[in-house]
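Left out: one protein chain. Kept in place: all the others.
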Amino acid sequence: MNDQILIEKAKESLKDKVLEITNPAPRRLFMKVAVGNLLEAVNWLKKEMGFSHLSTISGVDLGQSFEILYHFANNFCSFTLRTEISRENPLLPSICALIPGAILYERELQEMFGITVQNIPDPRPLLLPDNWPAGNYPLRKDWKYERPAEVIPGGKK
Amino acid sequence: MNFQIPIGPQHPALKEPIGLRVVVEGEIIRDADLRLGYNHRGIEKLAESKTWIQNIYLEERICGICSHSHTTCYVQGVEKLMEIQPPKRGLYIRTLVAELERIHSHLLWLGVAGHEAGFDSFFMYVWRDREIVMDILETISGNRVHYANNTIGGVRRDLDELQVKHILDSLEILRKRSEFYKNLGTKEPSFVARLAGVGYLSKEDAITLCAVGPTLRASGVPMDVRKDDPYAVYDEVPFEVCTADTCDVLGRTVVRIKEILESYNIIEFLLKNLPAGPIAVRAPRRPKPNEVISRYEAPRGELIYYIKSNGTEKPERIKVRAPTLGNYAATIKMLKKGFIADVPLIFAAIDPCIACAERAVAIVDARTGQEKVVPMNILRQSSQKKSANKERKREVEWPL
Partner (left out) sequence: MLTKLTRWSRLKSPWILHLNTGGCNGCDIEVVAALTPRFDVERFGILLEATPRHADVIICTGPATRQMKDRLIRIYEQTPDPKFVIAVGACAMSGCVYRGAYNVIGGIDQVIPVDVYVPGCPARPDAVIDGVVKLLSKL
């Protein structure tokens, strides 16, 4: 089973739900779907193509929208599913029902970008400290951090 | 009657802070929960304000034990973005340091596992042998940890004849000692009895919870990035993927020992077939706008980097997923079936690269809210007492 066969099967099973599919390097496939068809695409990948290992979920801030990438892996290919959501109303369906191992990655997306993941089993923040002020999403491009001046003990001010 | 026990941020099994909260009924753990974030430093945001070369040194310090893994994975991705191909000799040296790092990391883990199982002299023996590997790394790169050997386009330091001979001689000593450990492990019934049956993770659970590395391979699933998605020179080197069938901590120990022995063979192959030539090519300053995924088999599991560039000198987005994060969901599942005395061992078995410093555990009675602090060495003693009363089979089969 190589990349060409995977591309043909994707076009055959999902037909026009596939917005774009590219193969930039051997063993790397990138497929774009709309948010509404995300669960169906993940289901197809898991049940029919045998991709049950999710490596991670990345979020990218594109300025006007967020792009979410789901990286799946298998013995012969690394398949990435791409979807885009708007910045004003960032809603994403959770895939934890299909892939229970995705819970930690979705929690990280929620707190770093301010995305709301619907039906997530456990919405607590993962990495940020307890006293982090709400409403600050560090990985957004417009969030800047100014380091406060530090005090050197016994040194010049 | 349920007790809730918070464990951490200071922890026995390794050296990084995380908070673990377990709900206990009697001695059996009913539920477990993790609080990460003590070690969160904001590296992904910081990487967007440094240039491509400065990021090599930043990514190296994500983890001290597997620092070469992080730099190699990053540099591989950036080389694909810049569309350059490093020369063969550079790739061979990169793979050599990667396998040396795998040996040193697994030996470190073996020592820690011995310490958690109560076998302190094993810990001292293994770490003494680890010093041989650290000496090799120091002659190759100049530092014991954080050997900044990678650069975009190849490696920075070359090997000469004397160093190759030194490595091959040290390998002989290490092989003899590893045979000694293998026999020690098989014929030491209390060590094996302590590890068998602890931290059970079935094959289906390991796949659905997306476990990685030796934790996955000890449940019988042969997934290894070096075979599935070969990078550097792994498509030219003959080696085997090591698995075990017992799905518990004993299986993970076996997988790691087998990987050490495989690494000795790989290093010997690399040194005997080292090609001549340059060690690096020149890299451009700016790559074209593109994105790339880079995967690597670190000693703890699969490491994945997603790098996106926008045509300038600084990256647009670098996303890192370290292997231990992939094993956390599986850890919770393993803890739920275990006893409180097994907590240090289960935790050490996934080889956490995010660990803790506190060594006292506060036990909270869920009904009255009273707190009692129990030092971890008492918990460890109770874990050793538990295995002392277990029935010991005199002829234990070592599934090697």
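Read from first to last, the chains carry the letters A and B; within each, the first residue is number 1.
Just so it is clear, a contact is a pair of C-beta atoms (placed from the backbone, for glycine too) under 8 Å apart; a residue touches a chain by one contact, two chains touch by 3 or more.
Computed from a predicted model, the values in this text were never measured in an experiment.
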{"item": "In chain A, positions touching the absent partner", "value": "128-132, 138, 145, 147, 150-153"}
{"item": "Hidden partner chain, residues of chain B it touches", "value": "9-10, 12, 14-17, 37-43, 45-46, 49, 57-58, 61-65, 67, 108, 124, 127-128, 130-131, 134, 144-146, 353, 355-360, 373, 375-377"}
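The criterion applied here is as follows: only the chains that are shown with their structure count from here on.
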{"item": "Centroid distance [mean C-alpha coordinates] between chain B and chain A, Å", "value": "25"}
{"item": "Touch list for chain B against partner chain A, complex", "value": "36-37, 40, 42, 44-45, 80, 207-211, 223, 227-229, 290, 292-293, 295, 302, 304, 306, 308, 316-317, 319, 321, 325-326, 328-330"}
{"item": "Contact set on chain A toward chain B in their complex", "value": "24-25, 27-28, 52-56, 58-61, 69, 71, 73-76, 78, 80, 99-105, 125-129, 138-139, 145"}
